[in-house]
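Only one protein chain is missing from this complex, and each of the others stays in its spot.
We call the chains A and B, going by the order they appear; numbering starts again at 1 in every chain.
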Amino acid sequence: MTAPLLYALVGAMLCGIGLFGLLRLSHLLRKLLAFNIMGSGVFLVMVGLPQHQGGQDPVPQALVLTGIVVAIAATALAIVLIRRYYHLSGMTSLEGETTSREGGPE
Amino acid sequence: MTEWLLDGLLVVALLVTAAAALLSRDLFRAVVVFIAFGLLMAVAWVRLQAPDIALAEAAIGAGLTGVLLLDAVSHLGSVSPRAQEKGGGGQ
Partner (left out) sequence: MIWTLRTLFIAVVCLAFTGVLAASIWTIADKPSPVNLPQLLSENLDRSGVEHPVTAVLLNFRSYDTLLEIGVLVIAGIAGISMAKTATLEDPELRTSDSLLYALQRWFVPLMLVLAGYLLWAGSDRPGGAFQAGAVLAATGVLMRLGGIPMEFLRPGRLLRLGLALGFTVFLLVAVASAIGGEAFLAYPPGITKTLIVIIESVLTLSIAMVLLALFVSAPVNDAEDSEEGSSS
């Protein structure tokens, strides 16, 4: 058990938490938060796992750097879409999903 | 020993903030906790010997994402709990 491996395992847990949020929460912004947390978990696994044995590894670090920038672009685009959707429909959650208070957990 | 303590605390804080960001009842609070999660991620990258990612995460995860999300919350989730109780369930 080394520190990178610990972070990789935590990355797996973050993936689980994010997946739960993505499936369970109905408010679109909350879904977006969950999606981002899931992404962070994937990044942690990607960097932590190779560094378990070999120490600092720049190759996955560079790939994750690319991934972070793509993730923020995706998030920004998603926010534009969500706001457009809210403008057109007046709703903050997708059709067919029962909205609890603010789309949050009961 | 101290390092393990630091790693352990950081890991627990990461998991707690992630869960709190999703389970928080107030959308505004959820976004603020998510920004804190981004900052903790930056510290985690430093612990993983990845200063490049830490820099990017601090600028993006905490700065840009925070502004984008807060801006969106102020437009979408503008129904306050009080108004919602009056309106009986809101949107």
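Keep in mind that, in the parts below, a residue touches a chain if its C-beta (ideal position, glycine included) is under 8 Å from a C-beta of that chain, and two chains touch if they have at least 3 such contacts.
The model shown is predicted, which means the values in this text are computed figures rather than measured ones.
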Self-check item: Candidates A:A3, A:L32 or A:I72 - the one touching the absent chain
Solution: A:I72
Exercise. State which residues belonging to subunit A touch the missing partner chain.
Key: 5, 8-9, 12-13, 15-17, 19-20, 23-24, 45, 49-50, 52-59, 61-63, 65-66, 68-70, 72-74, 76-77, 79-81, 83-84, 86-87, 90, 98, 106
Self-check item: Where the missing chain touches subunit B, by residue
Solution: 51-52, 54-56, 59-60, 63-64, 67-68, 71-72, 74-76, 78-80, 83, 90-91
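As a convention for this text, only the chains that are shown with their structure count from here on.
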Practice problem: Let me have the rounded angstrom distance from the C-alpha centre of subunit A over to the C-alpha centre of subunit B, please. | Solution: 11
Quiz prompt | Touching residues (chain side subunit A, partner subunit B) in the complex | solution = 3-4, 6-7, 10, 13-14, 17-18, 20-21, 25, 27, 29-30, 32-34, 36-37, 40, 43-44, 47-48, 51, 55-56, 61-62, 64-65, 68-69, 72, 75-76, 79, 82-83, 86, 90-92, 99, 101-105
Quiz item: Can you list the residues on subunit B that touch subunit A in the complex?
Solution: 3-4, 7, 11, 14-15, 18-19, 21-27, 30-31, 34, 37, 41, 44-45, 47-50, 52-53, 56-57, 60-61, 64-65, 68-69, 71-73, 75-77, 79, 81, 84, 89-91
